[in-house]
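A single protein chain has been omitted; all remaining protein chains appear in their positions.
Chains here go by letter, A and B, matching the order in which they are written, and residues are numbered from 1 within each.
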Amino acid sequence: MLVIELWRGSVLARHKFGLAFFTTSVWDPNGDQFGAWPFIYGTLVTSVVSLVIAVPLGIGAAIFLAELAPQKISDSLQFFIDLLAAVPSVIYGLLGVFIIVPLMRQYIEPALKGTLGFTPLFTGPPFGIGFLTAGIVLAIMVIPYIISVSREVLLSVPRDQREAALALGSTRWESTWKVVVPFARTGIMGSIFLALARALGETMAVTMVIGNTPTVSASLLSPGYSIAAVIANEFSEATGELYVQALVELGLVLFILTFILNGLARLLIVVTTQRGSGTASA
Amino acid sequence: MSGRLRWRKFVSHFMLTMTGLCAFVAVSVLFFILGYLVFHGGTSVSWNFFTKLPTPVGEAGGGMANAIVGSAKLLLLASLFGVPLGFFGGIYLAEFSGSTTAFVVRYAADLLNGVPSIVIGIFAYALVVLPFKHYSTLAGAFALGLMMIPITLRSTEEFLHSVPRALREGAMALGASKWKTIASVVVPAAYRGIVTAILLALARVAGETAPLLFTAFGNRFWSPGWEQPTASLPVMIYTYAISPYEDWHRQAWAAGLVLLGLILVVNIVARGILARGVAVPRS
Partner (left out) sequence: MQASARPTVPANFTLPGSNHPSRDPATPLEMRMTISKVNFFYGTKQTLFDINMGIANSKVTALIGPSGCGKSTLLRTFNRMHETVRNARLEGEIQLDGKNILAQDVTSLRRRIGMVFQRPNPFPKSIFDNVAYGLKINGSKLPLAEAVEKSLRHAALWDEVKDHLHKSAYELSGGQQQRLCIARALAVEPEVLLLDEPCSALDPISTAKIEELLVQLKDLCTIAIVTHNMQQAARVSDFTAFLLIGQLIEFNPTPQLFTTPSDARTEAYITGRFG
């Protein structure tokens, strides 16, 4: 229907602009001679950092909600988590700029430098903005997705898996961690992919705290740039065909990445919830 | 109790407490956000804020009236565009759900849902801004409307599906045609759910900034009609927040409070209605 036409139309528009000039990213005027690399790097680094923080927290919370909390508490907490997911990106950015950045600059980054400064991850002056901060803000934004999906997936694991583990003399943690979670493994992976897809495309919050400098640096304390952020900042001021096309092409890259991730995520989630209801049979 | 068992039980209690901690941390973020917004922005939410236009830098007393109106206009137009498409698409999917076309449409909708908002912005730019050669409310509304489509579509489909078969069959047994059944029986039964879904979709796009950056762009004054660039709440928040001016920062907080407040209220109300049950009670 109309949805299909719109979809096809968008791909055409981008092909017209972007793919024909694929090589422009090599000498992109706003980057180094590495062209699109600083942006890809920034996008990847911030996403990875956000996952490193969000995944343990998210899965932990999901386990709590699915296995431990009584129904009513679990549902009301989930309600709050859903609200968290509704908070717009720019508000996270607002908090990022005024609350998190100073916190990072004054307390956390110097502390990290002091203890872990010998690793290449934490060198350089503590500006407060940069990859780490962006990663933290992204983590906060992405946690609700991990929690919601993982919780649902965990709830769909058939009861008798957990009961079998308990009947063999497992502690509650053992039955959860060694049996229920592995059973839901693919669905949880799906939630992580979903979270990653969101993190990759996140624009506003990132651009407000990442520093908007196209640098590639191993240090997490360094300012950087992401694909979405550069598009947001420079698109309206882009002069010249090449500039614009380069930016559009970056957009295409982002689109493809999120498309693949979302598709995979959905697949994984559907597979797990179906497996749960189908159970093992001859 | 053997030492090993004691250790295992300790691990169990410890890890389970940790998960509780994780959940607590996650939920408390919401309250932190609200807290900060109220704290920093509460004082700046004044009558001026709602009624005045932005003043030049340095002058106190500016407001965001144009942004508020701008956002409202954008949302209105976006709904006019996105809701019917989503709604009828949803009806189509619910009633003809077996066919391959339905499968493709559903897949495309999910795809659209996952596209980063900035990419949608680019698309809207290409389609609306370029031909007209200037930024406009229309373009912004187009981008937002696009984002509303998948949400509306899937929700409509879901709620129509949840209407019990018996209802449909009752109408058809009385001689109603397929379309008449849908229009007069199925849709009214599911309408509460659909309306709340639309509200939720509105709440979602109300906060979107990225797609507006190069479609509706921004405007320090009123924006008459539909073809001028217009200010909007989220974009103002962004612009003010990254500026170096204290006064603007305060206003950004206030705007954030208003925006989030509205979004949360809509969400809570919508979810409350949903929780109470939609469609017709099953007998």
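Throughout what follows, contacts are C-beta pairs under 8 Å (C-beta built on N, C-alpha and C of every residue); 3 or more make two chains touch, one makes a residue touch a chain.
Quantities reported herein were computed from a predicted structural model and do not represent experimental measurements.
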- Item | Omitted chain - touching chains that are shown | A, B
- Query: Which of these touches the unseen chain: A:161, A:207, A:226 or A:258?
  - Reply: A:161
- Message: In the complete complex, the non-displayed chain touches which residues of subunit B?
- Response: 1, 4-5, 8-9
- At which residues does subunit A meet the chain that is not included here? 70, 158, 160-171, 174, 178-179, 182-183, 185, 279-282
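Following the convention adopted for this analysis, only the chains that are shown with their structure count from here on.
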- Task: Let me have the rounded angstrom distance from the C-alpha centre of subunit A over to the C-alpha centre of subunit B, please.
- Result: 19
- Item | Contact set on subunit A toward subunit B in their complex | 1-4, 6-7, 9-10, 13-14, 17, 56-61, 63-65, 68-69, 77, 79-84, 86-95, 97-99, 140, 143-144, 147, 171-174, 176-177, 197, 200-204, 208, 228, 231-232, 235-236, 247-248, 251, 254-255, 258-259, 262-263, 266
- Note on the structure: The subunit B residues in contact with subunit A across the complex are 8-9, 11-13, 15-16, 18-23, 25-27, 29-30, 33, 36-37, 40, 85, 89, 92, 101, 104-105, 108-112, 114-119, 121-123, 125-127, 146, 149-150, 153, 200, 203-204, 206-210, 213-214, 217, 234, 237-238, 241-242, 249, 252-253, 256, 259-260, 263-264, 267-268, 271
